[in-house]
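What you see is the complex with one protein chain gone and the rest in place.
Naming follows writing order (A, B and C), and every chain is counted from residue 1.
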Amino acid sequence: MKVGIIGAGRIGKVHAKNIAALVPQLEIKTIADPYMNEETEAFARSLGIPNAVKDAEAILKDPEIEAVLICSSTNTHADFIIRAAAEGKHIFCEKPIDYDIQRVRQAIAAAKNAGVKLQIGFCRRFDHNHRAVYDMVRSGKVGKVNLIKISSRDPEPPPISYVKVSGGIFYDMMIHDFDMARFLAGSEVEEVSAVGSVLVDPAIGEAGDVDTAVVTLRFANGAIGIIDNSRKAVYGYDQRVEVFGSEGAALNANDTPSTAVFYGADGTVSESCYKIMWDRYTGAFVSEMRAFAKAVSENLEPSVTGDDGLYPVLMAAAAAKSLKENRPVRISEVS
Amino acid sequence: MKVGIIGAGRIGKVHAKNIAALVPQLEIKTIADPYMNEETEAFARSLGIPNAVKDAEAILKDPEIEAVLICSSTNTHADFIIRAAAEGKHIFCEKPIDYDIQRVRQAIAAAKNAGVKLQIGFCRRFDHNHRAVYDMVRSGKVGKVNLIKISSRDPEPPPISYVKVSGGIFYDMMIHDFDMARFLAGSEVEEVSAVGSVLVDPAIGEAGDVDTAVVTLRFANGAIGIIDNSRKAVYGYDQRVEVFGSEGAALNANDTPSTAVFYGADGTVSESCYKIMWDRYTGAFVSEMRAFAKAVSENLEPSVTGDDGLYPVLMAAAAAKSLKENRPVRISEVS
Amino acid sequence: MKVGIIGAGRIGKVHAKNIAALVPQLEIKTIADPYMNEETEAFARSLGIPNAVKDAEAILKDPEIEAVLICSSTNTHADFIIRAAAEGKHIFCEKPIDYDIQRVRQAIAAAKNAGVKLQIGFCRRFDHNHRAVYDMVRSGKVGKVNLIKISSRDPEPPPISYVKVSGGIFYDMMIHDFDMARFLAGSEVEEVSAVGSVLVDPAIGEAGDVDTAVVTLRFANGAIGIIDNSRKAVYGYDQRVEVFGSEGAALNANDTPSTAVFYGADGTVSESCYKIMWDRYTGAFVSEMRAFAKAVSENLEPSVTGDDGLYPVLMAAAAAKSLKENRPVRISEVS
Partner (left out) sequence: MKVGIIGAGRIGKVHAKNIAALVPQLEIKTIADPYMNEETEAFARSLGIPNAVKDAEAILKDPEIEAVLICSSTNTHADFIIRAAAEGKHIFCEKPIDYDIQRVRQAIAAAKNAGVKLQIGFCRRFDHNHRAVYDMVRSGKVGKVNLIKISSRDPEPPPISYVKVSGGIFYDMMIHDFDMARFLAGSEVEEVSAVGSVLVDPAIGEAGDVDTAVVTLRFANGAIGIIDNSRKAVYGYDQRVEVFGSEGAALNANDTPSTAVFYGADGTVSESCYKIMWDRYTGAFVSEMRAFAKAVSENLEPSVTGDDGLYPVLMAAAAAKSLKENRPVRISEVS
C-alpha cells in the first residue's frame, strides 16, 4: 500500500525511516514539506522514497496513494484531515488534532463520513512499559481500578517561542498523559482540577504558561487520577504510570539504556533515564506505525481513534480553565 | 529519668516495650489505663514497670515522674497535655492532638507557657526510608523542591465504629501524610484541594467518610504536593514518598521483610510490603522515643513540635471542607 | 558494498533481515544454502535480495561481492573462511570457527595472509547490558579487576542430536562466556578448572556431555573468573555478568520485556527473562553487523578478531580436558 507523508520535520522523518525499514506493508511514495530542501531530498532518496515535494496536494491528489501521515504543524492537522478524507485516504495524524474543539470535531466527522480510517499519534499507548501495565489492568489482575497516577517530566523545556504557540503545557505535554489516563482507566473523565506553578523558568510564566502542573481527574466510575508534569527533569525523560485497584497495583519504572549497575564506595549507581524522547520511544513509534498498517490493510478499527483524539483536548481545555479559575471544571463545561 | 505512660492500648504497649528494652535514659515508673486489667498488669511486670494503675492522676501527681507519654484515645489528648503541663512534666503525645483546632492551640499554649517539652508522635519522620529522602532534600541534592508525592495505603480499613468517631480519613490517616509533606517540603501549605470516593466499602460511605482520597497541596514557595490514600491495599502497607526538584528527585520504595527474589517460570517474585503497621515502623517507634529522651534530657527542641501537631490538623480541616464544597480551600479559611 | 550470505538457517536469516532493514552500508546480493527452497527464496525476495542459490561458490566467485557472512554449520566454517580469504573477500563468521584448534589457526592465518577482515560472531560483546559493564571496567571505575563472574543459563536444552555433534557444553554454549570473560578481563586465561554434572536430562549424560557446568579461570594478571552454565532455566534466558575490582563492582541484571511490576497480595511480580534468544539479543545482532560494516568500509580492525575466535576454543578444550581428568588444566597444555 502506497502512502504519503505530509511534513518532513523530526517526527515525519522518524515515521519515514521506520516505515522504510520495518513496516513492509507500507511503501512511501511521496513526502511533502513546504520547507523541502536538499537535505530532506537526500534523506528521501536514502530511503528509496521516489518523490520529495513542497506541496502536500501532490500527495492528496495522487490516486495511487491510499493513506497519508499528517506530521505537519498542529494548526494544519484539521485541514489536512478534512482534505485527506475528502480524497478518500486513510489518515494517521499526529496529536493533538487541534486546540479548538470544534475543529477537532469537524475533522473527526470528516473522516467518519468519508469512511476512512483515522489513527491519532498517541505513541505512548504502544510503549512496551505502558502497554504492560495496560495489559495487567485489562487482564483483571488489578481488579476494579481505584487510582491512576502518571508522572511525566521532560528533560528540558521547549523553546519559549514554542510555548507561546503550543497552547500551553496541558495541550503540548500533558495531552499524552490525558490520553494515557483514559487508556488505563477504561472510563471517561468527568471533572478536572489543575494546579500549576512557574518553577523551572520565569520566561515560561511570562509567556503565559506554567512549567510544573498537577491535574486531578474524576472518572465516571469513581476512580481518581493524578497527573504531574514538569518541563525539566535533569535526570531525563521520566515517564511512569501506576494503576491501583481492588486486587493490587500495576506500575512501571523508567526505561534505561542498560541494566548495568555500579557498586561504588559512595553508592550504587544505575543508569539515568533516556535524555532524548526518540531514544525512549523508539519501539513505540515502530509499533504505532505497524498498528496503522494493520488497521488499514485489514480494515480494523484503529487502536487510537478520532474520539481518542478528541477527549484529551477536552481535558486540556478543562485543565486550562481550572488553572485559570482555581476550581474544579467539569468536562461538560468545555464540550 | 522516670516517665509515666497514660494509655495501655496497642501504641502505649509498643512504647513501653521499646523504652524498657532500648531507651536506657528513660525508666517507666507507672503505666495508667482506665481499663487496666490483669493482662496489662502482667505485661507491666514483665517489663519491670513498678506501677500499673487505672487513674492517670497517679502519674500526673507523681513528683518523681518528669515526663509523660500520652497514648490514650484522641479525645483525651488535649486535656492530658494541659494537665501534664500544669504539673510541669515533659510530654510526648500521640497524634493528632485533637480534631478541634482551638483545643489544639490551647494544648500547645499550655505546654509552651509551662516551659515543658512537647513532642508529637508523627513516627514516620523517624522511619529510615522517609528520613533518607528527607536527608537528600535537606542536603541540597534535590535542589529547589518543585513537587512532593506521597502514597499511603493501608492493608485493611479500620472498623466502621472507628471510622464514625475518627474524624474521617483526613484526620485519622492522611494526617501522617500532611505532616510528611510539610516535613519534606520545608514550606507551609497555603491551599488544599481534595477529591474522594467510596470504592473500598460502601459502609464507609454510609458512615459519612470516603475510603479513597487524593489531596493536592499548594506550598507557600510555589511547590505542589500530592497525597493519595486508600483504606485498602491488598498487598500491604504501601508507603512511598517522592520529592522532585531542580537538581533531581529523591524517592523511596516500600520496605519488605527481605531482599529475596524468586525467578520462576511465570515471573520474578519478590516480597510484598509489610502487612502490619507495627512491623513496618518497628524502628521508627524506637527512634522517636530515643529522640524524645534526648530532647528532654539534653534540653533540646523536640524534633516534632507542638506546632508540627497543629498544622496537619489545619490541613485535615481544609481537606474535609474542600471535599465537601468541591473547591480549593485555603488554610487561612480554617485557622 | 555488496555482500553474500552463506547459510540461510536461523542466524543467516536474522543477519539478512537486519542488514536489509538497518545496515544501509551493506547490500545483500546473494544468499546461498545447500537446502535452498521456495520458502527461503520467498524470504530473499521479500528483502530485495536478487539471488537465492544452493552453491556458495556463486558468492565466493562473484567479483562484485566484497564480503561474506558465514552462517553455515560449524564444521564448514574453517573451509569457507579459507575459500573466502582466497577470493579476497572480507569475512564475518559465526562462532565457533571450528572445534579443532589447528583448523582454527589455519583459518585465521588464511584471513591474515590474504589481508581480509575477519570478524567472529560473538554477538554478546555488542549487547547493551554486557557492553555497559565492559564500559565501566574499561573506564577504570572498577579499578584493578579481581573477580569476574558470569552466569549463563538457557531456557531449554538443545536436541540430543545436536548435543552429540556440537562438541559439548563447553564448545556450543560456554564458548560465549569464555569470550565474555576475556572481553571483560582484558587479560588472558592461563588455567581452567571444570566441574560438571548431569542434572537436567540423563539423555545428555548418555550423549557424553554434562548439562550443568562450572568453570574457574585463572587470568595472567591474577584475577579469577567463574562461569556457570545450565542447559535449562525454567525462567528464561539468564545472562548476567559481574566484574569486581579494587574500586567497586560492575554488574548487570537480566533484560526483561518491560519494567512493569505487579504488587499483588502474594508478592511483587515483575517479568521473567526473555525465553527466546533472538528476542534477548535483538539489538546485539544489529550492532555486530553495523560494526562489521564499519570495520570493512572504514578499514578498521574488527571488534572481534580471528584471535578472539581462537582463545575461547582453547578454553573449551582445556575445560573439557579438566572435566575429564578432574584437575586444573593450563591453556598451554591444549594450545
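Just so it is clear, contacts are C-beta pairs under 8 Å (C-beta built on N, C-alpha and C of every residue); 3 or more make two chains touch, one makes a residue touch a chain.
Every value quoted in this text rests on a predicted model; they were computed, and no experiment measured them.
S.K.: Per the definition of touch given earlier, which of B:I65, B:C123 or B:M136 contacts the omitted chain?
M.R.: B:M136
S.K.: Can you work out which residue in C:D238, C:D255 or C:E271 touches the chain that's missing from view?
M.R.: Residue touching the chain left out of view: C:D238.
S.K.: Determine and list the chain B residues touching the chain excluded from the picture.
M.R.: Residues 21-22, 24, 46, 128-129, 131-133, 136, 141-142, 247-255, 257-265, 271 of chain B touch the chain absent from view.
S.K.: Spell out the interface residues on chain A facing the chain that's missing from view.
M.R.: Against the missing chain, chain A presents residues 233-235, 238, 256, 263-273.
S.K.: Could you please point out the chain C residues that touch the chain left off the display?
M.R.: Chain C touches the chain not shown through residues 144, 146-147, 149, 151, 153, 193, 195-200, 212-214, 216, 218, 222-224, 226, 228, 230, 232-235, 238, 244, 246-249, 326-328.
To be clear about the criterion, only the chains that are shown with their structure count from here on.
S.K.: From the Cα centroids, identify the chain that ends up most central relative to all protein Cα atoms.
M.R.: Of all chains shown, the one whose C-alpha centroid lies nearest the global centroid is A.
S.K.: Which chain C residues reach two or more other chains?
M.R.: In chain C, 263-265, 271 touch at least two other chains.
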